[in-house]
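Handing you this structure, nothing more for now.
The complex is shown incomplete by one protein chain, all other protein chains being positioned as in the whole.
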Amino acid sequence: PAPVRCAFEFRPADGAASPRYRIDIVRMRVISEFCLKRQVHFYETDAAGIVHFSVFFRYVEEAEHAMWRAAGLSIAPPNASVGFPRVAANFDFLRPLYFEDEFEVHLRITRKSSRSLSYGATIEKDGNALARGTLTIACVQKLAGGPMQSATIPAEIANAFEVATPEAVKG
Amino acid sequence: PAPVRCAFEFRPADGAASPRYRIDIVRMRVISEFCLKRQVHFYETDAAGIVHFSVFFRYVEEAEHAMWRAAGLSIAPPNASVGFPRVAANFDFLRPLYFEDEFEVHLRITRKSSRSLSYGATIEKDGNALARGTLTIACVQKLAGGPMQSATIPAEIANAFEVATPEAVKG
Amino acid sequence: PAPVRCAFEFRPADGAASPRYRIDIVRMRVISEFCLKRQVHFYETDAAGIVHFSVFFRYVEEAEHAMWRAAGLSIAPPNASVGFPRVAANFDFLRPLYFEDEFEVHLRITRKSSRSLSYGATIEKDGNALARGTLTIACVQKLAGGPMQSATIPAEIANAFEVATPEAVKG
Partner (left out) sequence: PAPVRCAFEFRPADGAASPRYRIDIVRMRVISEFCLKRQVHFYETDAAGIVHFSVFFRYVEEAEHAMWRAAGLSIAPPNASVGFPRVAANFDFLRPLYFEDEFEVHLRITRKSSRSLSYGATIEKDGNALARGTLTIACVQKLAGGPMQSATIPAEIANAFEVATPEAVKG
(Lines give C-alpha, C1' and ligand atoms only; values in the text may rest on other atoms or scores of the structure.)
Protein backbone atom coordinates (compact mmCIF):
# COMPACT_ATOMS: atom_id res chain seq x y z
CA PRO A 1 0.00 0.00 0.00
CA ALA A 2 2.43 2.64 -1.21
CA PRO A 3 1.50 6.31 -1.15
CA VAL A 4 0.33 7.83 -4.46
CA ARG A 5 2.70 10.55 -5.55
CA CYS A 6 2.18 13.29 -8.14
CA ALA A 7 3.97 16.52 -8.91
CA PHE A 8 2.93 19.76 -10.65
CA GLU A 9 5.30 22.29 -12.13
CA PHE A 10 4.33 25.90 -12.74
CA ARG A 11 6.33 27.49 -15.52
CA PRO A 12 6.57 31.19 -16.20
CA ALA A 13 4.78 32.59 -19.31
CA ASP A 14 8.04 33.41 -21.03
CA GLY A 15 8.66 29.71 -21.71
CA ALA A 16 11.81 29.43 -19.58
CA ALA A 17 13.18 25.92 -19.42
CA SER A 18 13.25 25.74 -15.63
CA PRO A 19 9.95 25.82 -13.75
CA ARG A 20 9.20 28.57 -11.22
CA TYR A 21 7.46 26.35 -8.73
CA ARG A 22 7.18 22.67 -8.20
CA ILE A 23 4.58 21.12 -5.96
CA ASP A 24 4.90 17.52 -4.83
CA ILE A 25 1.74 15.92 -3.59
CA VAL A 26 1.84 12.60 -1.82
CA ARG A 27 -1.59 11.16 -1.16
CA MET A 28 -0.93 9.04 1.91
CA ARG A 29 -3.09 6.15 2.83
CA VAL A 30 -4.66 7.31 6.09
CA ILE A 31 -4.41 4.56 8.65
CA SER A 32 -6.03 4.06 12.02
CA GLU A 33 -5.72 0.30 12.56
CA PHE A 34 -3.24 -2.42 11.81
CA CYS A 35 -2.88 -6.15 12.41
CA LEU A 36 0.47 -7.93 12.57
CA LYS A 37 0.57 -11.73 12.41
CA ARG A 38 3.57 -13.35 14.05
CA GLN A 39 4.95 -16.56 15.48
CA VAL A 40 6.88 -16.81 18.76
CA HIS A 41 10.65 -17.23 18.39
CA PHE A 42 12.51 -19.50 20.81
CA TYR A 43 14.77 -16.71 22.07
CA GLU A 44 11.66 -14.80 23.17
CA THR A 45 10.77 -17.46 25.75
CA ASP A 46 12.18 -17.70 29.29
CA ALA A 47 12.81 -20.45 31.82
CA ALA A 48 9.14 -20.37 32.83
CA GLY A 49 8.50 -21.77 29.33
CA ILE A 50 6.58 -18.70 28.16
CA VAL A 51 7.31 -15.47 26.30
CA HIS A 52 9.04 -13.01 28.65
CA PHE A 53 6.73 -10.13 29.51
CA SER A 54 9.23 -7.53 28.24
CA VAL A 55 8.92 -9.04 24.75
CA PHE A 56 5.23 -8.08 24.49
CA PHE A 57 6.39 -4.44 24.36
CA ARG A 58 8.64 -5.36 21.43
CA TYR A 59 5.70 -7.00 19.66
CA VAL A 60 3.71 -3.77 19.94
CA GLU A 61 6.59 -1.75 18.55
CA GLU A 62 7.01 -4.22 15.69
CA ALA A 63 3.32 -3.78 14.81
CA GLU A 64 3.65 0.00 15.09
CA HIS A 65 6.60 0.15 12.69
CA ALA A 66 4.80 -2.14 10.23
CA MET A 67 1.78 0.18 10.48
CA TRP A 68 3.99 3.16 9.59
CA ARG A 69 5.39 1.24 6.62
CA ALA A 70 1.82 0.44 5.51
CA ALA A 71 1.30 4.23 5.50
CA GLY A 72 4.36 4.67 3.30
CA LEU A 73 6.50 5.90 6.18
CA SER A 74 9.46 4.83 8.27
CA ILE A 75 9.52 5.74 11.96
CA ALA A 76 13.32 6.12 11.85
CA PRO A 77 14.58 6.88 8.33
CA PRO A 78 18.28 7.67 7.86
CA ASN A 79 19.16 11.27 8.76
CA ALA A 80 15.71 12.01 10.16
CA SER A 81 15.31 15.41 11.80
CA VAL A 82 12.71 14.15 14.26
CA GLY A 83 12.41 11.01 16.36
CA PHE A 84 9.61 9.30 18.28
CA PRO A 85 10.69 8.16 21.76
CA ARG A 86 8.19 6.19 23.78
CA VAL A 87 6.79 8.20 26.73
CA ALA A 88 4.43 5.62 28.24
CA ALA A 89 3.74 1.93 27.85
CA ASN A 90 1.67 -0.59 29.75
CA PHE A 91 0.30 -4.10 29.47
CA ASP A 92 -2.12 -6.34 31.30
CA PHE A 93 -1.14 -9.96 30.80
CA LEU A 94 -4.06 -12.41 30.75
CA ARG A 95 -2.69 -15.64 29.28
CA PRO A 96 0.81 -16.78 28.32
CA LEU A 97 2.33 -17.22 24.86
CA TYR A 98 4.43 -20.30 24.09
CA PHE A 99 7.17 -21.17 21.57
CA GLU A 100 5.85 -21.28 17.99
CA ASP A 101 2.43 -19.93 18.99
CA GLU A 102 0.87 -17.99 16.14
CA PHE A 103 -0.61 -14.74 17.36
CA GLU A 104 -1.79 -11.32 16.20
CA VAL A 105 -1.04 -7.83 17.40
CA HIS A 106 -4.08 -5.61 16.85
CA LEU A 107 -3.04 -1.98 16.95
CA ARG A 108 -5.37 1.03 16.88
CA ILE A 109 -4.67 4.75 17.14
CA THR A 110 -6.58 5.94 20.20
CA ARG A 111 -5.35 9.51 20.55
CA LYS A 112 -3.56 11.97 18.32
CA SER A 113 -2.29 15.42 19.23
CA SER A 114 0.09 17.79 17.49
CA ARG A 115 3.02 16.29 19.41
CA SER A 116 2.08 12.73 20.34
CA LEU A 117 0.27 9.57 19.28
CA SER A 118 -1.29 6.84 21.43
CA TYR A 119 -2.00 3.28 20.39
CA GLY A 120 -4.18 0.60 21.94
CA ALA A 121 -2.88 -2.92 21.44
CA THR A 122 -4.32 -6.39 21.90
CA ILE A 123 -2.32 -9.58 21.59
CA GLU A 124 -4.65 -12.34 20.34
CA LYS A 125 -4.36 -16.06 19.73
CA ASP A 126 -7.18 -18.05 18.14
CA GLY A 127 -9.49 -15.10 18.71
CA ASN A 128 -8.73 -14.85 22.44
CA ALA A 129 -7.08 -11.79 23.96
CA LEU A 130 -3.84 -12.74 25.73
CA ALA A 131 -2.74 -9.22 26.66
CA ARG A 132 -4.01 -5.66 26.36
CA GLY A 133 -1.85 -2.57 26.44
CA THR A 134 -1.21 0.96 25.31
CA LEU A 135 1.78 2.83 23.94
CA THR A 136 2.27 6.59 23.70
CA ILE A 137 5.00 8.17 21.61
CA ALA A 138 6.06 11.81 21.34
CA CYS A 139 7.78 13.72 18.57
CA VAL A 140 11.19 15.21 19.42
CA GLN A 141 13.82 17.12 17.56
CA LYS A 142 17.16 15.40 17.40
CA LEU A 143 19.86 17.93 18.23
CA ALA A 144 23.37 16.53 17.99
CA GLY A 145 24.88 16.32 21.45
CA GLY A 146 21.99 18.12 23.11
CA PRO A 147 18.87 16.95 24.89
CA MET A 148 15.73 15.84 23.05
CA GLN A 149 13.25 18.66 22.55
CA SER A 150 9.50 18.30 22.06
CA ALA A 151 8.47 19.02 18.45
CA THR A 152 5.37 19.14 16.27
CA ILE A 153 4.74 15.95 14.29
CA PRO A 154 5.59 16.76 10.63
CA ALA A 155 2.46 17.14 8.48
CA GLU A 156 3.30 14.22 6.18
CA ILE A 157 3.31 11.95 9.20
CA ALA A 158 0.36 13.51 11.04
CA ASN A 159 -1.76 13.31 7.89
CA ALA A 160 -1.06 9.61 7.50
CA PHE A 161 -2.77 8.62 10.73
CA GLU A 162 -6.15 9.25 12.32
CA VAL A 163 -7.85 8.07 15.46
CA ALA A 164 -9.82 4.84 15.04
CA THR A 165 -13.58 5.30 15.22
CA PRO A 166 -15.49 3.90 18.19
CA GLU A 167 -17.14 1.43 15.82
CA ALA A 168 -13.71 0.11 14.97
CA VAL A 169 -13.16 -0.37 18.67
CA LYS A 170 -16.12 -2.74 18.91
CA GLY A 171 -15.30 -4.63 15.71
CA PRO B 1 21.66 -10.80 54.37
CA ALA B 2 20.86 -14.49 54.70
CA PRO B 3 17.87 -15.63 56.75
CA VAL B 4 18.59 -16.67 60.33
CA ARG B 5 17.72 -20.29 60.84
CA CYS B 6 17.22 -22.19 64.10
CA ALA B 7 15.65 -25.51 65.00
CA PHE B 8 14.19 -26.96 68.17
CA GLU B 9 13.69 -30.62 68.86
CA PHE B 10 11.22 -31.92 71.41
CA ARG B 11 12.12 -35.31 72.77
CA PRO B 12 9.84 -37.60 74.70
CA ALA B 13 10.46 -38.10 78.42
CA ASP B 14 11.44 -41.73 77.94
CA GLY B 15 14.74 -40.67 76.43
CA ALA B 16 14.13 -42.07 72.99
CA ALA B 17 16.92 -41.28 70.58
CA SER B 18 14.66 -39.84 67.91
CA PRO B 19 12.82 -36.61 68.64
CA ARG B 20 9.03 -36.44 68.53
CA TYR B 21 8.81 -33.02 66.96
CA ARG B 22 11.17 -30.81 65.15
CA ILE B 23 10.44 -27.17 64.55
CA ASP B 24 12.44 -25.21 62.04
CA ILE B 25 12.28 -21.48 62.39
CA VAL B 26 13.62 -19.25 59.68
CA ARG B 27 13.64 -15.61 60.68
CA MET B 28 13.42 -13.92 57.28
CA ARG B 29 14.52 -10.41 56.79
CA VAL B 30 11.24 -8.67 56.07
CA ILE B 31 11.73 -6.42 53.12
CA SER B 32 9.65 -3.63 51.64
CA GLU B 33 12.19 -1.64 49.62
CA PHE B 34 15.24 -2.35 47.52
CA CYS B 35 17.74 -0.39 45.45
CA LEU B 36 19.71 -1.89 42.56
CA LYS B 37 22.69 0.00 41.12
CA ARG B 38 23.51 -0.75 37.51
CA GLN B 39 25.33 0.49 34.44
CA VAL B 40 23.86 0.46 30.91
CA HIS B 41 25.20 -2.30 28.64
CA PHE B 42 25.80 -1.54 24.96
CA TYR B 43 23.39 -4.23 23.77
CA GLU B 44 20.62 -2.50 25.71
CA THR B 45 20.79 0.59 23.49
CA ASP B 46 19.06 1.03 20.12
CA ALA B 47 19.68 3.01 16.94
CA ALA B 48 18.21 6.13 18.59
CA GLY B 49 21.31 6.01 20.82
CA ILE B 50 19.34 5.34 24.00
CA VAL B 51 18.23 2.34 26.07
CA HIS B 52 15.29 0.63 24.35
CA PHE B 53 12.08 1.15 26.33
CA SER B 54 11.45 -2.59 26.63
CA VAL B 55 14.70 -2.92 28.59
CA PHE B 56 13.36 -0.78 31.46
CA PHE B 57 10.95 -3.62 32.22
CA ARG B 58 13.94 -5.97 32.45
CA TYR B 59 15.66 -3.56 34.85
CA VAL B 60 12.64 -3.69 37.16
CA GLU B 61 12.60 -7.47 37.08
CA GLU B 62 16.34 -7.57 37.80
CA ALA B 63 15.78 -5.39 40.87
CA GLU B 64 12.82 -7.54 41.93
CA HIS B 65 14.85 -10.76 41.78
CA ALA B 66 17.72 -9.13 43.68
CA MET B 67 15.18 -8.00 46.30
CA TRP B 68 13.99 -11.59 46.68
CA ARG B 69 17.57 -12.77 47.07
CA ALA B 70 18.09 -10.11 49.74
CA ALA B 71 15.16 -11.74 51.54
CA GLY B 72 16.86 -15.12 51.30
CA LEU B 73 14.57 -16.29 48.48
CA SER B 74 14.72 -17.12 44.79
CA ILE B 75 11.73 -16.22 42.62
CA ALA B 76 12.34 -19.31 40.46
CA PRO B 77 14.22 -22.04 42.34
CA PRO B 78 14.70 -25.43 40.66
CA ASN B 79 11.62 -27.66 40.85
CA ALA B 80 9.47 -24.92 42.38
CA SER B 81 5.80 -25.80 42.84
CA VAL B 82 4.66 -22.22 42.30
CA GLY B 83 5.62 -19.51 39.83
CA PHE B 84 5.13 -15.75 39.64
CA PRO B 85 4.02 -14.59 36.17
CA ARG B 86 3.69 -10.88 35.63
CA VAL B 87 0.08 -9.78 35.28
CA ALA B 88 0.55 -6.04 34.72
CA ALA B 89 3.43 -3.70 33.98
CA ASN B 90 3.69 -0.07 33.02
CA PHE B 91 6.22 2.73 32.71
CA ASP B 92 6.23 6.47 32.12
CA PHE B 93 9.48 7.46 30.44
CA LEU B 94 10.72 10.94 31.35
CA ARG B 95 14.36 11.10 30.25
CA PRO B 96 16.56 8.71 28.26
CA LEU B 97 19.38 6.47 29.48
CA TYR B 98 22.63 6.23 27.49
CA PHE B 99 25.44 3.66 27.15
CA GLU B 100 27.48 3.31 30.35
CA ASP B 101 25.11 5.54 32.33
CA GLU B 102 25.10 4.58 36.00
CA PHE B 103 21.58 4.42 37.34
CA GLU B 104 19.50 3.02 40.20
CA VAL B 105 16.29 1.05 40.28
CA HIS B 106 14.31 1.93 43.41
CA LEU B 107 11.75 -0.74 44.11
CA ARG B 108 9.03 -0.64 46.75
CA ILE B 109 6.23 -3.03 47.59
CA THR B 110 3.02 -1.06 47.18
CA ARG B 111 0.38 -3.75 47.55
CA LYS B 112 0.31 -7.28 48.92
CA SER B 113 -2.59 -9.73 48.84
CA SER B 114 -2.77 -13.46 49.44
CA ARG B 115 -2.23 -14.11 45.73
CA SER B 116 -0.36 -11.13 44.30
CA LEU B 117 2.32 -8.49 44.91
CA SER B 118 2.68 -5.03 43.38
CA TYR B 119 5.86 -3.00 43.13
CA GLY B 120 6.43 0.67 42.42
CA ALA B 121 9.68 1.37 40.57
CA THR B 122 11.69 4.49 39.85
CA ILE B 123 14.72 4.58 37.56
CA GLU B 124 17.06 7.31 38.79
CA LYS B 125 20.31 8.84 37.56
CA ASP B 126 22.19 11.41 39.64
CA GLY B 127 19.13 11.79 41.84
CA ASN B 128 16.77 12.53 38.94
CA ALA B 129 13.87 10.25 38.07
CA LEU B 130 14.16 9.00 34.48
CA ALA B 131 11.17 6.67 34.52
CA ARG B 132 8.42 5.59 36.90
CA GLY B 133 6.50 2.38 36.70
CA THR B 134 4.69 -0.44 38.43
CA LEU B 135 4.78 -4.20 38.20
CA THR B 136 2.21 -6.69 39.52
CA ILE B 137 2.90 -10.39 39.85
CA ALA B 138 0.57 -13.24 40.76
CA CYS B 139 1.24 -16.62 42.31
CA VAL B 140 0.30 -19.64 40.17
CA GLN B 141 0.58 -23.37 40.50
CA LYS B 142 2.70 -25.03 37.88
CA LEU B 143 0.87 -28.09 36.61
CA ALA B 144 2.84 -30.04 34.04
CA GLY B 145 1.17 -29.70 30.66
CA GLY B 146 -1.86 -27.88 32.03
CA PRO B 147 -2.77 -24.22 32.31
CA MET B 148 -1.49 -21.96 35.09
CA GLN B 149 -3.82 -21.81 38.09
CA SER B 150 -4.03 -19.02 40.63
CA ALA B 151 -2.52 -20.01 44.00
CA THR B 152 -1.90 -18.61 47.45
CA ILE B 153 1.58 -17.20 47.98
CA PRO B 154 3.46 -19.69 50.23
CA ALA B 155 3.86 -18.39 53.79
CA GLU B 156 7.68 -18.36 53.69
CA ILE B 157 7.48 -15.95 50.76
CA ALA B 158 4.52 -13.87 51.96
CA ASN B 159 6.21 -13.41 55.35
CA ALA B 160 9.37 -12.08 53.75
CA PHE B 161 7.73 -9.01 52.25
CA GLU B 162 5.57 -6.20 53.53
CA VAL B 163 4.10 -3.08 52.01
CA ALA B 164 6.39 -0.05 52.28
CA THR B 165 5.16 2.59 54.70
CA PRO B 166 4.02 5.96 53.35
CA GLU B 167 7.01 7.54 55.10
CA ALA B 168 9.26 5.30 53.08
CA VAL B 169 7.53 6.65 50.00
CA LYS B 170 8.67 10.17 50.78
CA GLY B 171 12.19 9.11 51.82
CA PRO C 1 4.86 -28.25 3.15
CA ALA C 2 3.34 -30.65 5.64
CA PRO C 3 4.49 -34.26 5.80
CA VAL C 4 2.36 -36.75 3.85
CA ARG C 5 0.83 -39.22 6.22
CA CYS C 6 -0.77 -42.59 5.43
CA ALA C 7 -1.72 -45.61 7.48
CA PHE C 8 -2.28 -49.26 6.67
CA GLU C 9 -4.21 -51.68 8.77
CA PHE C 10 -3.75 -55.46 8.54
CA ARG C 11 -6.81 -57.35 9.58
CA PRO C 12 -6.94 -61.04 10.41
CA ALA C 13 -8.71 -63.36 7.92
CA ASP C 14 -11.50 -64.15 10.39
CA GLY C 15 -12.97 -60.73 9.79
CA ALA C 16 -12.49 -59.48 13.33
CA ALA C 17 -13.53 -55.89 13.77
CA SER C 18 -10.26 -54.75 15.28
CA PRO C 19 -7.09 -54.80 13.14
CA ARG C 20 -4.06 -56.86 14.16
CA TYR C 21 -1.44 -54.38 13.04
CA ARG C 22 -1.48 -50.76 12.16
CA ILE C 23 1.38 -49.09 10.34
CA ASP C 24 1.64 -45.34 10.21
CA ILE C 25 3.85 -43.98 7.49
CA VAL C 26 4.82 -40.34 7.46
CA ARG C 27 6.66 -39.37 4.31
CA MET C 28 8.73 -36.42 5.53
CA ARG C 29 9.97 -33.85 3.17
CA VAL C 30 13.73 -34.34 3.36
CA ILE C 31 15.36 -30.97 3.67
CA SER C 32 18.94 -29.83 3.30
CA GLU C 33 18.54 -26.09 2.62
CA PHE C 34 16.28 -23.29 3.73
CA CYS C 35 15.92 -19.57 3.12
CA LEU C 36 14.29 -17.19 5.61
CA LYS C 37 13.36 -13.67 4.50
CA ARG C 38 13.21 -11.09 7.24
CA GLN C 39 13.26 -7.38 7.99
CA VAL C 40 15.31 -5.78 10.78
CA HIS C 41 13.32 -4.76 13.87
CA PHE C 42 14.21 -1.54 15.67
CA TYR C 43 14.94 -3.31 18.97
CA GLU C 44 17.60 -5.38 17.19
CA THR C 45 19.74 -2.29 16.50
CA ASP C 46 22.22 -0.72 18.91
CA ALA C 47 23.66 2.74 19.54
CA ALA C 48 26.12 2.25 16.65
CA GLY C 49 23.02 2.37 14.43
CA ILE C 50 23.39 -1.23 13.24
CA VAL C 51 22.08 -4.66 14.22
CA HIS C 52 23.90 -5.91 17.33
CA PHE C 53 26.21 -8.80 16.46
CA SER C 54 24.56 -11.12 19.00
CA VAL C 55 21.30 -10.81 17.05
CA PHE C 56 22.81 -12.51 13.98
CA PHE C 57 22.93 -15.70 16.06
CA ARG C 58 19.22 -15.32 16.74
CA TYR C 59 18.55 -14.90 13.02
CA VAL C 60 20.27 -18.22 12.32
CA GLU C 61 18.22 -19.94 14.99
CA GLU C 62 15.03 -18.42 13.61
CA ALA C 63 15.89 -19.83 10.17
CA GLU C 64 16.75 -23.21 11.71
CA HIS C 65 13.42 -23.49 13.52
CA ALA C 66 11.54 -22.45 10.35
CA MET C 67 13.50 -25.13 8.47
CA TRP C 68 12.37 -27.72 11.00
CA ARG C 69 8.77 -26.57 10.62
CA ALA C 70 9.15 -26.87 6.84
CA ALA C 71 10.12 -30.50 7.52
CA GLY C 72 6.95 -30.97 9.56
CA LEU C 73 8.84 -30.83 12.87
CA SER C 74 9.21 -28.60 15.90
CA ILE C 75 12.61 -28.33 17.53
CA ALA C 76 11.00 -27.95 20.97
CA PRO C 77 7.52 -29.48 21.07
CA PRO C 78 5.68 -29.62 24.43
CA ASN C 79 6.83 -32.52 26.62
CA ALA C 80 9.66 -33.49 24.28
CA SER C 81 11.96 -36.26 25.53
CA VAL C 82 14.99 -34.85 23.72
CA GLY C 83 16.36 -31.34 23.25
CA PHE C 84 18.89 -29.72 20.94
CA PRO C 85 21.31 -27.40 22.77
CA ARG C 86 23.76 -25.46 20.68
CA VAL C 87 27.34 -26.72 21.09
CA ALA C 88 29.18 -24.33 18.75
CA ALA C 89 28.39 -21.13 16.88
CA ASN C 90 30.45 -18.62 14.94
CA PHE C 91 30.07 -15.69 12.57
CA ASP C 92 32.29 -13.53 10.39
CA PHE C 93 30.71 -10.12 10.00
CA LEU C 94 31.40 -8.42 6.66
CA ARG C 95 28.88 -5.59 6.35
CA PRO C 96 26.34 -4.13 8.77
CA LEU C 97 22.55 -4.45 8.76
CA TYR C 98 20.36 -1.39 9.43
CA PHE C 99 16.82 -0.81 10.72
CA GLU C 100 14.17 -2.03 8.24
CA ASP C 101 16.77 -3.67 5.98
CA GLU C 102 15.28 -6.65 4.17
CA PHE C 103 17.64 -9.61 4.28
CA GLU C 104 17.78 -13.36 3.85
CA VAL C 105 19.22 -16.13 6.00
CA HIS C 106 20.45 -18.96 3.78
CA LEU C 107 20.82 -22.12 5.83
CA ARG C 108 22.32 -25.40 4.67
CA ILE C 109 23.00 -28.64 6.49
CA THR C 110 26.75 -29.22 6.24
CA ARG C 111 27.25 -32.19 8.56
CA LYS C 112 25.00 -34.81 10.09
CA SER C 113 25.97 -37.51 12.57
CA SER C 114 23.88 -39.76 14.79
CA ARG C 115 24.06 -37.21 17.61
CA SER C 116 24.58 -33.80 16.03
CA LEU C 117 23.76 -31.52 13.10
CA SER C 118 25.80 -28.64 11.64
CA TYR C 119 24.48 -25.77 9.57
CA GLY C 120 26.24 -23.25 7.37
CA ALA C 121 24.55 -19.85 7.29
CA THR C 122 24.87 -16.77 5.11
CA ILE C 123 23.11 -13.48 5.82
CA GLU C 124 22.45 -11.74 2.48
CA LYS C 125 21.03 -8.38 1.41
CA ASP C 126 20.42 -7.59 -2.26
CA GLY C 127 22.49 -10.62 -3.21
CA ASN C 128 25.51 -9.57 -1.14
CA ALA C 129 26.79 -11.65 1.77
CA LEU C 130 26.79 -9.59 4.98
CA ALA C 131 27.86 -12.37 7.34
CA ARG C 132 28.82 -16.03 7.20
CA GLY C 133 28.62 -18.47 10.06
CA THR C 134 28.03 -21.98 11.30
CA LEU C 135 25.93 -23.53 14.02
CA THR C 136 26.25 -27.02 15.51
CA ILE C 137 23.57 -28.59 17.67
CA ALA C 138 23.60 -31.84 19.62
CA CYS C 139 20.80 -34.11 20.74
CA VAL C 140 20.42 -34.56 24.51
CA GLN C 141 18.02 -36.37 26.77
CA LYS C 142 16.13 -34.18 29.17
CA LEU C 143 16.24 -35.75 32.59
CA ALA C 144 14.28 -33.80 35.18
CA GLY C 145 16.67 -32.27 37.67
CA GLY C 146 19.73 -34.01 36.25
CA PRO C 147 22.39 -32.99 33.77
CA MET C 148 21.87 -33.14 30.00
CA GLN C 149 23.02 -36.42 28.48
CA SER C 150 24.07 -36.99 24.90
CA ALA C 151 21.45 -38.94 22.92
CA THR C 152 20.84 -40.34 19.44
CA ILE C 153 18.72 -38.09 17.22
CA PRO C 154 15.29 -39.79 16.93
CA ALA C 155 14.77 -41.40 13.51
CA GLU C 156 11.81 -39.22 12.55
CA ILE C 157 14.04 -36.18 12.94
CA ALA C 158 17.21 -37.66 11.46
CA ASN C 159 15.26 -38.85 8.41
CA ALA C 160 13.91 -35.38 7.76
CA PHE C 161 17.30 -33.81 7.09
CA GLU C 162 20.24 -34.60 4.84
CA VAL C 163 23.52 -32.89 4.10
CA ALA C 164 23.34 -30.39 1.23
CA THR C 165 25.17 -31.51 -1.91
CA PRO C 166 28.37 -29.71 -2.90
CA GLU C 167 26.51 -28.39 -5.95
CA ALA C 168 24.08 -26.74 -3.63
CA VAL C 169 27.06 -25.16 -1.92
CA LYS C 170 28.12 -23.44 -5.11
CA GLY C 171 24.57 -22.48 -6.12
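First chain written, first letter: the chains are A, B and C, and each begins at residue 1.
Here is the rule we use: a contact is a pair of C-beta atoms (placed from the backbone, for glycine too) under 8 Å apart; a residue touches a chain by one contact, two chains touch by 3 or more.
Keep in mind that this is a model prediction, so the values were computed, not measured.
*Asks:* Taking the full complex into account, find the residue in C:C35, C:A70, C:A89 or C:V163 that is in contact with the omitted chain.
*Replies:* In the complete complex, the chain left out is touched by residue C:A89.
*Asks:* Over the whole complex, note the residues of subunit A touching the chain we left out.
*Replies:* 42-43, 45-47, 49-50, 52, 54, 78-79, 98-99, 145
*Asks:* Quickly run down the residues of subunit B that touch the omitted chain.
*Replies:* Residues 41-43, 58, 61-62, 65, 69, 74-76, 78, 98-100 of subunit B touch the chain that is not shown.
*Asks:* Could you please point out the subunit C residues that touch the chain left off the display?
*Replies:* 47-48, 50, 53-55, 57-58, 61, 76, 83, 85-93, 96, 148
Keep this in mind: only the chains that are shown with their structure count from here on.
*Asks:* For the two copies subunit B and subunit A, is the contact made of the same residues on each side, with over half of the numbers shared, or of different residues?
*Replies:* Because over half of the interface numbers appear in both copies, subunit B and subunit A meet with the same residues.
*Asks:* Mind pulling the residue numbers of subunit B that touch at least two other chains?
*Replies:* 47, 50, 54
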